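First the structure, which I've put down as structure tokens, then a few questions once you've had a look.
== chain A ==
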Amino acid sequence: MAKKEYSFYPGCSSEKMGSASNYMTSVNAMCDELDIKLNEIPDWNCCGASIGYAGGGELPRLALNARNLALSEQHNPNQDVVATCAACWLSARETRERLQEDSQLMKETNLALAEAGLNYKAEQPVRHMVEVLIEDFGYEALGEKVKKPLEGLKIAGYVGCQTNRPFGIDGESFENPMYLDKLVETLGAEPLTSYEKKVQCCGGALAFSEPEKSQAMIKDIVESAYDQGADMIVTPCPVCQLNTEVYQDQINKTYGTKFNMPVVYYSALMTVAYGQDAKAAGLDGQVIKARKLEAIAGK
Partner candidate 1 sequence: MSEAIKIGAYICKGCGLGERLQGANLAMIAEREGKANIVREHEFLCNADGVAMIQNDIDNEGVNRIAICACSRRAKTEAFAFDNVAMSRGNLREGVIWVRPDSDEMRETTEEMAADYVRMAVSEVKYMKPPTANQTAEYNRHVLVVGGGISGMTAAIEAAKAGYQVDIVEKSAALGGTAANLYQRIPDRSPYQRPMDTGIDTLLSIIDAASNINVHLNATTTKIDGAPGHFAVDISTESGTTTPKLFGAVIQASGFFPYDANQLPELGYGKSADVVTQLELEALAKTANGGAIKRPSDGKDVQSVVFVQCAGQRSDKAGHLPYCSGHCCLTSIKQAMYFKAANPGVDANVIYTDLRTPGAGGEDFYRSGQEAGLTFTKGIVTAVIPGDQATVQFKDLILNQDTEEKADLVVLATGMIANSGINIDQAEEAKAAADAGTTVAVDFIGKRESVLNLTYRQGPDLPHLKYGFNDSHFICFPYETRRTGIYSTGPVRRPMDIQQAVEDATGAALKAIQAIENAGQGRAAHPRSGDLSFPSFQREGCTQCKRCTVECPFGAIDEDEERFPVFNESRCRRCGTCMGACPVRVISFENYSIDTVGQQLKAVDMPDEFDEKPRILVLACENDAYPALDMAGMNRVEYSAFVRIIPVRCLGSMNLVWITDALNSGYDGVVLMGCQKGENYQCHFVKGSEIAHTRMSKVDDTLESLSLEKARIATYEVAITDIHRAPKLINDMAKTIEEIGMSPFKF
Partner candidate 2 sequence: MSTANVAAIEAYRNNFLKEVEGNVEEGEWVKMCMQCGVCSGSCPLGSAWAHPPQELFMMIRAGKREEVLTSDSMWMCTSCYNCIVRCPRGLPITHIMHGLAHYAERLGLAPKNQPTRKFSLLFWDNLVKTGRVNETTLGIKLYFMNGFVEGVKTALKNASIGLGLVKAKRMNPMSLIAHKGCKGKADIHKIIAKAREIEQAKTQQK
């Protein structure tokens, strides 16, 4: 396979020792296997996620994202911008599309960027890592590299909100996207047949500010997977991973449930399936250990 190169936007949570640093670990291992070169955008800044609005406002948020994209144009010309974090991808892509549509906003944004000597042309598309995997590689090609099929694992594909809406992956339906299930199958594991909470919101940033309301939703997400006999949940979004993983003890206390459901990233699954060890897959970053996955990795 020829080497594929992308301009890479990791996002705040993927930083070293950040809340999604384990995601970054497995992404690196996965890209290694797939011969993908990630060129990090130099000095990238925070995207504002979906929670920066109270202080931020419209133009400041657009300008923040435009800075990243302008830096990418400058340092990684002609390369697609790829993000692994769902919120980063959403903010960056929304910014690009909004500025393409509204020439007045584009003008104003570039006025702001000019303060730093930058200019944004909105030429390169902004993509999520799973889009790259599915569109640039395809399930078949991804399957070819599998050395240790994840046999015996039943995995719930929790797509969540922001990789799914409003853009969607690979033209799939908003109400029942299948791409995580297809990926799980490609890696030799068994997906759930009807995971009703597949696109249920976990609360996102409100898990911090409205824990009760958010945990009520998280309980449903985990319970639905649990009821269908899933061994673990797979997700493409850092905040979903955090939210569905770390509050299970509190949820068990509140609702009397007995959850101990590991939540892993798709890149971790792939890394293990491609034959690398648990450390490379970032599995020691799991708060709830994915024992069954570790077992396959250790085989």
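The set was built so that all candidates are chains of the complex that A comes from, given by their letters.
By our rule, a contact is a pair of C-beta atoms (placed from the backbone, for glycine too) under 8 Å apart; a residue touches a chain by one contact, two chains touch by 3 or more; residues count from 1.
Please read these numbers as outputs of a predicted model, since none were measured by experiment.
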Candidate from this complex that touches chain A, chosen among 1 or 2: 2
Chain A residues touching candidate 2 - in the complex, by the definition given at the top: 12-13, 15-22, 43-46, 48-60, 62-64, 67, 108-109, 111-117, 161-162, 165-166, 174, 200-201, 203-206, 208-210, 213-214, 217, 246-247, 249-250, 284-287
